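Note that this complex is displayed minus one protein chain, with the remaining chains in position.
To keep things simple, chains are lettered A and B as they appear, and every chain counts its residues starting from 1.
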Amino acid sequence: MNPTTPSLVQQVIQKRWLGKAFILLLTLLAAWRIVTALLENPTLFLQQVVNGLQLGFVYALIALGYTMVYGIVRLINFAHGDVFMVGAFVSYYSITRFQLHTWLARLAPGLPEGVVLVIGALTVMAVSMAACAILAIVIERVAYKPLRNAPRISALITAIGVSFFLEYFAALQFVFSPNFITYKRPIQVVTWAISPNGITTLGGGNAPPEGSILFSNIALIIILTSIALMLGLQFIVKQTRIGKAMRTVAYDKQTARLMGINADAIISITFAIGAALAGAAGMLYAIAFPQIFFWMGIIPGLKAFVAAVLGGIGSIPGAFIGALIMGQAEVLSAAYISTPLRDAIAFSILIIVLLVRPTGIFGEPEREKA
Amino acid sequence: MNKMSKSTLWFLGGSLLVYVVLQTLVSTGLLNSFWNTIIRLGGVMVIVSIGLNLIYGINGQFSLGQWGFYAIGAYAAADVTYRWSVNKSADGLVVLMLATTLSAIAILWLHKRLSKVRGLDSLSAFTIYLTATVLLSALSVQIGMALTPVITSLLTALPAAIAMQIVYLLAVLFSAVLAAEISYLFGLPILALGSDYFGIATLGFTIIVKILLDNSDSLLGFVEMKGARGMVGIPKLTSLFWVFIFIVAVVIVTRNLLRSSYGRAILSVREDEIAAKAMGIDIAEYKVIAFVLGSFFAGLAGGLYAHINGFLHPDTFNFIKSFDPMIVIVFGGLGSITGTVFASFAWALVLEGVLRLFLPEGFETWRFVVYPLLLLIIMLLRPKGILGDFEIPFLRQVLPQPRKKEQNTPAEANA
Partner (left out) sequence: MSKRLFSIVALLVIASMALSACGAPAAGGGDTIKIAVLAPLSGPVPTFGVSTRDGALLAIEEWNAKGGVLGKQIEAVVEDSQCTADPAVNAANKVIDQDKVHYIVGEVCSKASIPVSEIAEQKGVVQISPTSTNPSVTINPDGSTKGYIFRACFIDPFQGLVMAKFALGQGKTTAFIMFDQGNDYVLGLAEAFEEAFVAGGGTVVGKESYTAQDTDFSAILTKVADSQAEVLFLPDYYNIVNLVAAQAKERGVTAAIMGGDGWDSSDLDLAAAEGGFFSNHYSAEDTRAVVQDWVKRYEAKYGAKPDALATLAYDATNLLIAAIEKAGKDDPAAVKDALAALQYEAVSGTITFDAQHNPIKSAVVMQVKDGKVVFAESIAP
């Protein structure tokens, strides 16, 4: 607006420098805090990054289900977090009531313990995945299907209703009870202290050796499982006939019907797969943070959803990357910027990313006014 | 208009009648404070929801930020009246009025200038506005502190009760202006996002506001807000009368807006953005107008809410509750003002009143099992809301006759 140098002003406007400068300023501020922290104590910083990584993979597990359902049905499935909760409870009861994690030992007593545990844990996970898938199909049939041709918001409101219902129904004394329940891990935690001098196992209550980074078997399991599930999901969606049908339904439901695809069945399957992922996530989450209660799905669900949006909702690798970013954002801002503001910072990052890339990092440009 | 139309008279007469009946029932004690409080809370919900209906139902912007603006209005107004009634100082009022007025002038002035600059992106505009308002707010704190003794003595010269009411009204109004200004700043870059992304960004806003309020005493420096301990000592000034006055005012403003060319433009954005653009409507502009006005209503409702219980806690502004107004407007029928008014009261009366009274002993834990079931059943039976797009005559939209074919079908059906 300075009349003497019009070209400069025009340039500033055209290249969007003011806005960019503003975002750059914020980014630099955060980066400066993190870099000074890194220089001050590199081991501590690395440890925090590892912490963030573990949290990020936990979010990734939940985010995968969100992003998948959204990608196909365009519904923000608020009940996803509560299906996740049900998954955690189902695995809890199969462990405590039915000892499902040791079934192989009862069948064939001679087997080595490791094999029994791995197969047992996988069985428990399969059971909670199946239970969640069935639950999701029921929810879809009862609450979402009748509204498929109603305004999209109606389904969103029923999703909120389903979410409330699952929570408070689960909280009834004779269902899951309103108590905080300590989760019985099917596997014992082993923490490794990794330092340049080698790897040691951390005993109960001992301080780790100086300059080492802690990493647990739980974190390893979570990271491996979520990578496996992501690859599996990617395979289903991209390589199989069902996946093809899903993508077709996502693109255009009417046309998909004309092509002989049973859109209702495909949508049910989508919900079932998404919920199965939530069931697996519920179990792994409970193993990582061993406490379950009826409300536990809300906050992880919200954060995972944000992660999915951050990565570009509908995109499977996007959900993954978004979740890793969320994990780092939370842990690093808690560690180096401000603990009270850690969620605020995580959400600010979301907003800033959306300003720069309006459909998330991996999101495709919006096709229609949804 | 010299002569009011029949429907206007019906509307005004009807609301007056409802108010008189309720007030008589309250004054005679037939309607005890249990119902009185629920009705007032329902009334506050009416205002929040009409605001949201304007943003979502009428303009089509899926916003979950309404609750954040509600929180801003509530805390700002409460802080002003708290400073007046407890500290006996008008500093909060003076600073708030100065800051909001100066910022409003600056925003309007900048808006006029900046709209002439072609190709300015919203983020850069946001940066300019933000810098200006932050500087002006800092300035108004300085000026305000200097002016405070004069204003305080002026107000104390009045009878205490009247001064209190004046402070209260100004606090509520200017807190709403504050909420509107913040929504302008925030909405400027955000409104360009697509619908679901906009929803998530606004949800993020609500959560950030709540976190800031949790730390209002330590991070924001408002010791009297007491952060997560909850703010006590706010005078309880919101009577049935004020709730009714503001509801009627909000309904009339919304109705007149909707009947103006602005209103039709706002509607057209929801119906079809591309077509609206082709008709020469500045989409961004009208999105901002709807968003700012809706947030103004949210701030207004917040100010009223703060003075009902005289107690504020950040948990009231939790994001889970931010779905409440969304539920209400979908219940009432998107875009329907009558439906929103009806649904807000029904929501408050059923959830807090009827369910409390009719659930048998020992089933108190079932209240929130029954509520979502009701929600589901109504949604499945009436996916377009209880009243659909019904409006009382006073609120009916007058559209140019020949094109009336497709009015009020939400655009995203079958998306």
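Simple rule for what comes next: a residue touches a chain if its C-beta (ideal position, glycine included) is under 8 Å from a C-beta of that chain, and two chains touch if they have at least 3 such contacts.
These figures come from a predicted structure and were not determined experimentally.
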Chain not shown: contacting residue from A:182, A:197 or A:254: A:182
Touching the absent chain when the full complex is considered, from B:157, B:274 or B:357: B:357
Candidate in contact with the missing chain, chosen from A:22, A:144, A:168 or A:347: A:168
Residue among A:27, A:41 or A:239 that touches the chain left out of view: A:41
Absent-chain interface as seen on chain A, which is shown: 41, 44, 47-48, 51-52, 54-55, 58, 168, 171, 173, 177-182, 189, 191, 193, 202, 204-208, 214, 216, 218, 285, 289-291, 293-296, 298-300, 330-332, 334-335, 339-340, 342-343
In chain B, positions touching the absent partner: 30-35, 37-38, 41, 86, 214-215, 227-230, 232-233, 309-316, 342, 346, 349-350, 352-354, 356-358, 361-362, 364-365, 367-368, 378, 381-382, 386-388, 390
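Assume only the chains that are shown with their structure count from here on.
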Mean-CA-position distance for chain B and chain A (Å): 33
Residue ranges of chain B touching chain A (in the complex, touch as defined): 56, 62, 113, 117-128, 130, 189-190, 192-197, 199-201, 204-205, 207-208, 211-212, 214-215, 218-219, 272-273, 319-320, 323, 326-327, 330-331, 334, 365-366, 368-369, 371-373, 375-376, 379-380, 383-384, 410-415
Parts of chain A lying in touch with chain B, wherever the complex brings them together: 1, 12-14, 16-23, 74, 76, 142-143, 146-147, 149-154, 156-158, 160-165, 167-169, 171-173, 178, 298, 302, 305-306, 309, 313, 340-341, 343-344, 347-348, 350-351, 354-355, 358-360, 366, 368-370
